[in-house]
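With one protein chain held back, the other chains of the complex are shown just where they sit.
Chain nomenclature is as follows: A, B and C, assigned in order of appearance, with residue numbering initiated at 1 for each chain independently.
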Amino acid sequence: MQYTAAQSQSVAIIGASGYVGVELTRLVQQHPALNLLGCYVSEHSSDAGSLLSDLHPQYAHLVKLPLQGLSSHEKDFIKGSADTVFLCTDHGVSVELAPEFLAAGLKVIDLSGGFRLNRVEDYPAFYGFEHEQNQWLEQAIYGLAEWYPQEIAAAQLVAVPGCYPTAALMALLPVKQAGLLSDNKIIINAVSGVTGAGRKASLTNHGAELSLQAYGLFEHRHTPEIAQQLQQDVLFTPHLAQFPRGILATVYAELNDDVSDTDLDKAYQCYAGQPLVRCERQARPAIKNVVQQPFVDIGWHRQGNQLIALSAIDNLLKGAASQAIQCVNLQLGLALEEGLL
Amino acid sequence: MQYTAAQSQSVAIIGASGYVGVELTRLVQQHPALNLLGCYVSEHSSDAGSLLSDLHPQYAHLVKLPLQGLSSHEKDFIKGSADTVFLCTDHGVSVELAPEFLAAGLKVIDLSGGFRLNRVEDYPAFYGFEHEQNQWLEQAIYGLAEWYPQEIAAAQLVAVPGCYPTAALMALLPVKQAGLLSDNKIIINAVSGVTGAGRKASLTNHGAELSLQAYGLFEHRHTPEIAQQLQQDVLFTPHLAQFPRGILATVYAELNDDVSDTDLDKAYQCYAGQPLVRCERQARPAIKNVVQQPFVDIGWHRQGNQLIALSAIDNLLKGAASQAIQCVNLQLGLALEEGLL
Amino acid sequence: MQYTAAQSQSVAIIGASGYVGVELTRLVQQHPALNLLGCYVSEHSSDAGSLLSDLHPQYAHLVKLPLQGLSSHEKDFIKGSADTVFLCTDHGVSVELAPEFLAAGLKVIDLSGGFRLNRVEDYPAFYGFEHEQNQWLEQAIYGLAEWYPQEIAAAQLVAVPGCYPTAALMALLPVKQAGLLSDNKIIINAVSGVTGAGRKASLTNHGAELSLQAYGLFEHRHTPEIAQQLQQDVLFTPHLAQFPRGILATVYAELNDDVSDTDLDKAYQCYAGQPLVRCERQARPAIKNVVQQPFVDIGWHRQGNQLIALSAIDNLLKGAASQAIQCVNLQLGLALEEGLL
Partner (left out) sequence: MQYTAAQSQSVAIIGASGYVGVELTRLVQQHPALNLLGCYVSEHSSDAGSLLSDLHPQYAHLVKLPLQGLSSHEKDFIKGSADTVFLCTDHGVSVELAPEFLAAGLKVIDLSGGFRLNRVEDYPAFYGFEHEQNQWLEQAIYGLAEWYPQEIAAAQLVAVPGCYPTAALMALLPVKQAGLLSDNKIIINAVSGVTGAGRKASLTNHGAELSLQAYGLFEHRHTPEIAQQLQQDVLFTPHLAQFPRGILATVYAELNDDVSDTDLDKAYQCYAGQPLVRCERQARPAIKNVVQQPFVDIGWHRQGNQLIALSAIDNLLKGAASQAIQCVNLQLGLALEEGLL
C-alpha cells in the first residue's frame, strides 16, 4: 500500500529499553506509514550505546537500532524532525518531557500514567509526585482506541491507558454505555504476568519467588483510572503470576433490574466489526490466546442481575504498545489494525 | 510416641490411584497411629496390580503398596479388618460404597462430594445423579477440621470438604461466625492448579493447552457447598491455571456497618494456636508457600465496609488428603497436626 | 509488492488441525504470494466442519477457515485447482497421499517424516511401517532451506526436516561442510516443548505429569535423519520439558586437529546474510528468543578439539511450518523470508 505524505509520520521513541519500549519499537519498524527516527533512553543510562537487541535478543535481525542517550542535542533533533513522540518513560519523566515536545508542536503518545488521571489532586496519593502540568492534563485524551476514536484522532497529547484498565474497561464499557449497570461497586479481579512488573532486578521478580499472589490491595494506581472512565466505584485487585506476559480480568458487576440477554447482546454488539476485539457471549478468554497478539478477548456471562465479564490481553501489546499504534492509526486516518495484524 | 490401642487404627484407602489417593496413602503410611491395610482401585481398573509408585514415581521407596482391585472378597476383608475406610472415589461411587462399610460398623472418611451437600435435591443438578442415601447424608459431618472438631470426633461418616470450599470457608468463617458480614452476596474468585482436574488424559489438561482461564461460571458444584456452610449467597468463579498444585482464593465480602479493625482482629483470633493455620492481617498468601504443605495461609484486608480475605492451600493436602488426616486425628483424640508436620 | 502469475500459487493444507497445521495455515494466509484454497482433515475426523479457530482460539479473527473432510471429491478439487499441497499428516498418511497429488502434477511439501529418510529399509524400524514408495523417496528433496536451495527450488516433492534435525543440522553443517569435524560420534542433547508431542490427550502431556525428562533413548526416529545428512554417526537424546514451544539443542562434536578459531569463523560465515539465521561465536541461544519466530539462533564455543554448538528454534516454525514456507519461497523465486518477517 502507498501512503500519502499526510498519512506518514516520523516518530521517536523515548524510554525504549524496557519491555513495552522494545515491543513498540518493533511495531513502529514494521508499520508501513511510520518512519522511526530513533530510540532513546535517559541521557546517563548505562544502556545508552547498546543495541536494543542486545537487551532483547529475541529481536536481533528485526530491530537493529542503537539506544541513544537523550541529550539536549537529541531533543532538539527530535523537535526539528519528528511528527510524533512516544514516551515509554516513568510517570514523572513523562510529565516533564511531554510539555517540551508539545510546545514544539509535536504530538505526544504517552504510555506512562503521567496524563491518565483527570485530577491533579490524585497524583500525590497514587503516583507519589505533585503534578504540575494541569493544563496538559486537561487536554490529554485517554487513548482507549475503540472508545474514543474521534477524540484521539484530534488530540495532541494521548494518554495510552494502563494495562489493567484496558482489560477492565474493554469488558465493562459496553454495558456501562448502554446503561445496563447498577450503581453498585464493581469488582475487578485481575492477574498479570511478570513483565508487568518491569525489566528490573528485584527479589519480587526472581523466578524462584514468583507465584500467584495478590498485591496493591485497595491502593493500586489503576483503581482511580478505571473508576473515572466508568464514573463508578470500583474495587480492583491485581495479582502477580509466574508467567511472562498477559492479563486476565474477571469482572463482577451488578446489572439493573430487567436487563435481558438481548440487551446485553445488543450492548456488546458495539464491538461487531472491530478488528482487534474478539467478543463472544459465554466465551472464556485465556491468556495463551492473546500473548504476542494485539487482540482483546472478551466473554460475558450472566445469571439474574449478576454479570461476569472476562477479558484477556497481552499486557505489553493491547495493554500498551499495540494500543499506542492504534492511536497513531486513528490520528493518521488509517485502519485501526494497520501494522498490527 | 507410643499409642494406646484406642488411639491406633487399621485403615483402607479406596480410589488410591489418583492425585489425592497417593498423597493420602503417603500420609497414612507415615502416620504413627495408622496401620494401612491396603490400597484399592475399582475391581476392573487397568491399574489393579500395579505398584502405586509406578503411577506416581515420586513416591518410589516411600509408598511400596500394590493397588488391589476391590473385589467382593476384598470388601469383606476390609469390613472384617479395618476400623476406618477412606474413599477417594468418584462422587457416585462413594455414595454406593459408603453405606456398605458404614453398615458393617466402620468409620468412613469420604473425600468425594458424595456426602457434602445437605439436600438430596441438589445432587441431580450439581452432581448429575439422584442421591438415594438421604439418611446417611443427614448423618454425614462436614469435615472442616478446625471448625467442627467435636462433631467430626463423634462422626461415623465424615464428608471431607472440597478444595475450593476449604480455601474459601477458612477465610470467611471467622467473620461470619463473629456476625461481622452483611447479607450481601459474597464473591469468591479462585485459581487452581491442574491436579485439581484429576489424573486423566484430556485436551483440557494438555500442557500446551493450559493457561489461566475461568470455567464453571455460575454452576460449579462447590457453589452450593460453600453457600450452605455460610448460609449466605455466594458467587464462586473457579479458574484453571498451568501450575500443578495449589489454590489461591480471593474473597470479596461486605462487612456490617461499624465493624472495626479490632472486631476483625478478634474474629480471626479464632485461629490463634491453630497449628495448621497461618493467618495474619495484611498477609498476602502465595501458592508457592503452601505447596506440599498441610497449611492454609490466610490474610485479610479491609477498607471501609469492604473485606478482602485471601487464602492459599495445597489442593491435594489441606484441600483433600491432609484434611482427611486431621479428621482422623480428631476421631482418635490426637493432636490435629499429628503425622502432618 | 506485486507478484507475477509465475510467482503466485494456489495451495491446500491437509492435516491442518494440529499445532503445525494451524501455524502453517496462518503463515499461508498472510503470505502475499499464496492463495489458500482450503484446509483439510481426514474424511471422518470429528474436527471436520469446525472452524480451525475453534480448535485454536488464538487465531480467531486471523484464520477464518473451516476444516473440511478430505473426501475423494475434495481431492479431485485440489488436484484440479492447487499448485502445491502441504501435508501435515501422520507419516503413513503422507506416504499414501503424496503420490496421488504428485501424479496429478502438483508439488507436495510434506511436513511428516514420510519422505525424509533415504532408505526404505529404515522405515519399519523407525516408523513402524513398510514404505512402498521407493521411487518417490528417491526423488524427495530434503527441505533444509538454507542448505539445499537449488534442489528445493526444482523439487516436486519436498520432505521438510524434522524439528530436532533442523536444530542439530543448522548448528553442525557449517563445520561439517568445511571439513572441520573428526569422524567421532557426535552427541546431540536436545530439549523440546510439549507441542512437539502433538495435540492429543494423553497422560504424558498432562500438565501435572510434565517435567524435564529424557525419552526415546538410542531409538528416536530423528537419529537416522540427522545421521544421513551428516554422513556421520550421531547419538541423539531428546528430552520433553514442560514449556509449550521451542527446542534447544546442545551439540558436542570433536574437531580435527589444528582447526583454528579462524577456520570456525570462516565456516559459520556461510550464514552471513541469511535473513533467518542468527549465528554468533560465543552466543548462548535461549528458547524464549525464538518462540513464535522463524529464526534459528546459533552459538558456537570451542576449547581445543572440542566444539559445543548450541541452537534454538521454535519447533512449530523453523522446525516445521516456517521452514515449509521457506521451501515454497525457494520454489517461487522469492526471498527466503518472504511472508515470515
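Keep this in mind: contacts are C-beta pairs under 8 Å (C-beta built on N, C-alpha and C of every residue); 3 or more make two chains touch, one makes a residue touch a chain.
Small disclaimer: the values here were computed from a predicted structure and weren't measured.
Across the complete structure, the visible chains that the omitted chain touches are A, B, C.
In the complete assembly, the contact with the undisplayed chain comes from C:Leu310, out of C:Val20, C:Ala98, C:Leu144 or C:Leu310. Check B:Val28, B:Ala286, B:Leu317 or B:Leu332 against the missing chain and you find that the one touching it is B:Ala286.
The residue touching the chain not shown here, chosen from A:Pro99, A:Gly216 or A:Pro244, is A:Pro244.
Mapped onto chain C, the interface with the missing chain covers residues 185, 187, 189, 191, 209-215, 217-218, 235, 237, 239, 241-243, 246, 248, 250, 252, 284-289, 301, 303, 306, 308, 310. One chain of the complex is left out; on chain A, the residues touching it are 19, 193-195, 199-203, 205-210, 242, 244-245.
Contact between chain B and the absent chain runs through residues 57-58, 60-62, 244, 275-276, 278, 286, 288-293, 295, 297, 341.
By our rule, only the chains that are shown with their structure count from here on.
In this assembly, B is the chain whose CA centroid lies farthest from the centroid of chain C.
At the chain B-chain C interface, residue numbers used by both copies make up over half of all numbers present, so the two copies contact each other through mostly the same positions. Among the chains in view, A has its Cα centre nearest the centre of the complete protein Cα set.
Across every pairing of chains, the maximum count of C-beta contacts belongs to A-B. We define each chain's centre as the mean of its Cα atoms; on that basis chain A and chain B are separated by 41 Å.
Spacing of chain B relative to chain C, judged by their CA centroids, is 47 angstrom.
Touching of two or more other chains is recorded for residues 244 of chain C.
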